[in-house]
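Every protein chain of the complex appears in place save one, which is left out.
As written, the chains take the letters A and B, and residue 1 is the first residue of each chain.
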Amino acid sequence: MRILPRTVSATVYTGFLVLLAIAPWIFSVIDEPFYLDLLSRGLILAVAALSLNLILGYGGMVSLGHAAYIGIGAYCVGIPAYYDFYNGWLHLGLTVLVSGLFALVTGAICLRTKGVYFIMITLAFSQMVYFTFVSLEEYGGDDGLVIYLRSEFPTWLSMDSPVALYYWIFTVLLITLFFIHRLVHARFGRVIVGSRFNEDRMQSLGYSTYRYRLSCYVISGVICGIAGMLLGNFTSFISPEMMGWTRSGELIFMVVMGGAGTLFGPLVGTAAFVFLEEFLSRITIYWHLIFGLMLIALVLFGKGGIHGWLSAFDSEEERG
Amino acid sequence: MDWNLLITQVLNGLQLGLLLFLLASGLTLIFGIMDFINLSHGSFYMIGAYFCGTVVSMSGSLLSGIVVGLICTFAIGAAVEWFIARRLYRSDHLDHVLVTFGLILVFDTLVHMVWGAAGMAIPLPEVLNGQVSLGTLVLPTYRLVIIMSGLLVAAILYIMVSKTRLGMLIRAGASNRTMVEALGVNINKLFLIVFAIGATMSGFAGMLIAPITEASIGMGNEIIIIAFVVVIVGGIGSIKGAFYAALIIGLMDTLGRSYLDDVLELSMPTKYAETAAPALSAMLVYILMAVVLAFRPQGLFPPAGSK
Partner (left out) sequence: MKIIPKLVGSALLATAMAGAGMAQADSVKIGFVTTLTTPAGVIGADIQDAVNLALEHIDNKMGSLDVELIMEDDGFKPDIGKQKTDKLVKQDDVDFVVGYIWSHVLLASMKSALDAGKFLISANAGPSKIAGELCHENFFSTSWQNDQTPMAMGEYLSQQGVKSLYIMAPNYAAGKDMVAGVEKTFKGNVVGKDFTKWGADAQLDFSAELAKAKASGAEGIFIFYPGKAGGAFIKQYQQAGLQGVMPLYTVFTVDAIALPKLQAGGLEGVLGSKMTQFWSPDLDIAANKKFVDGFLAKYDRYPSFYAAQAYDSIMLIKSAVEAVDGNLGDMDGLRAAMKAADYDSVRGKYTYGNNHMPIQNFYLREVVKDDQGRWTTKIVSTVLENHQDPYAAECAL
């Protein structure tokens, strides 16, 4: 294993991770605790974007319903908390179970379709979840639920202070990055990426691509569910609005803005998205215009997203 | 059973269905022929309503508002095709989704800057504001106007697609684009026209509904998702499919809203039925689409000879 990263993009990403690791210290020195909140939210969304990237970027499965898993994860914190069950392991276990099960059942149906049909059927399922939670008056309907206490973990794992929660999120992010890195470089990942380009070929090689893709879909759903669990803890408030289809759309932009199908792309894409949302909106109430023009320019002129620009600095033989 | 109520509700469903058809027919052609996903199709719906409303409030004539609105949406549709969509026909669907979502933000914000955040009311001439009595049935006149206009446009579209050379090219394009290109047809011009006509029909739908609901920012984003459901259920590229699917979904939605709570009350206490009925009726169209996609992914009426 090399100590120093070799390419420009890898150097940037390493620097970025180091910055993230010491961010709470930086913000406490400059006395800007708000930026830690902003960053916490950004990293939670980054975990969700990473999970979407697993199916969208590597597997070519464009889901327009991924925000449903954020909602499911958040309600797996909110509903037990409503009945005064605050045990963090219970919340985490429930999140993994429910989001995994939901991904398994809907994925089994969705993966019978391809391309734009896949986009629409994932949208359909997420809308069904959305309307279900809107109608659950016991849990606040679309007014949502306030979570009084964060998930309770042993002291060394506590989420109670903003800094502790931040490191929780940061750790989940690191684990997710590492896990996805290992996954896509294992045979599993090669089958997923292979079946994106030529499914028949992978099938003729003897792989049951459907099962691989379904497993990939379930893994992605579970990771996104965990992001939702973190978001519920972070905002201390959950509502069905978290899983509207425009939220799913935003996740897609984060992935594509950073660079779909690359390990770090979704992370920098999310960072850029959250940064723009916060600071453009301080300049003018018409900031959506700037944002929209940027999206259009990104697609027309900026192939490969932010990762694409960064790796343009990498020398030829090191790319790839 | 109140038969008058049922007939009224069926007509209401028909009206919603025809509006959806006006949106979905353009969408399905753009989708089927250019393989382009246009999320911003609903922006033309909004723009049409705003242009029409502005002209009506200046001139006082609904007709001139509609004419100006149609011309404007045609021009803007053509411009979007010329400057943006045309560069992306060969990119993947993801790029289409991103670019057209960007366009939605741009159009929504521009409307906000030009006309303000408040919606715009479009006054109707006195004749259209009243009611028509058919026996014991009393219906708002303007609802009937919407139904008539929708049917008229559908008929014109049918004649155009089935009887003219342009229509022949459109049909051929929807079934097999490569073949049309190979035959030396000026494909750029065909795409431009189809895109602009689609935009115009979307704008027309917006102008029809605005006197009822007002023109407002983002009004197109609310209906465009349902229009996509219509396209998928009907079969991509199929005008006929879009027509039937639009009517099915329009009727299903309206009848669901009117009768679902009564139906549910047969099997559960009123308290729960009151809560479950609106949620279920909002979900109905998505359930329909999921079922269609799971069992008949090519849609109910795919265009003849398509892959």
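One rule holds for everything that comes next: a contact is a pair of C-beta atoms (placed from the backbone, for glycine too) under 8 Å apart; a residue touches a chain by one contact, two chains touch by 3 or more.
Keep in mind that this is a model prediction, so the values were computed, not measured.
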Missing-chain contacts mapped onto chain B: 2, 4-5, 8-9, 12-13, 15-16, 57, 112, 116-124, 129-131, 138, 140-143, 209, 211-214, 216-219, 221-223, 225-226, 254-255, 257-258, 274, 278-279, 281-282
Where the missing chain touches chain A, by residue: 29-35, 37-38, 41, 134-135, 137, 140-144, 146, 231, 235-237, 239, 241-242, 244, 246, 278, 281, 285, 288
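What we mean here is this: only the chains that are shown with their structure count from here on.
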Interfacial residue positions of chain B with respect to chain A in the complex: 31, 37, 84, 87-88, 91, 93-95, 97-99, 101-106, 108-110, 112-113, 225, 228-229, 232, 236, 275-276, 278-279, 282-283, 286-287, 289-290, 293-294, 297
Sites on chain A touched by chain B in the complex: 56, 62, 64, 109, 112-113, 115-117, 119-121, 123-125, 127-128, 131-132, 134-135, 137, 245, 249, 252-253, 256, 260, 286, 288-289, 291-296, 298-300
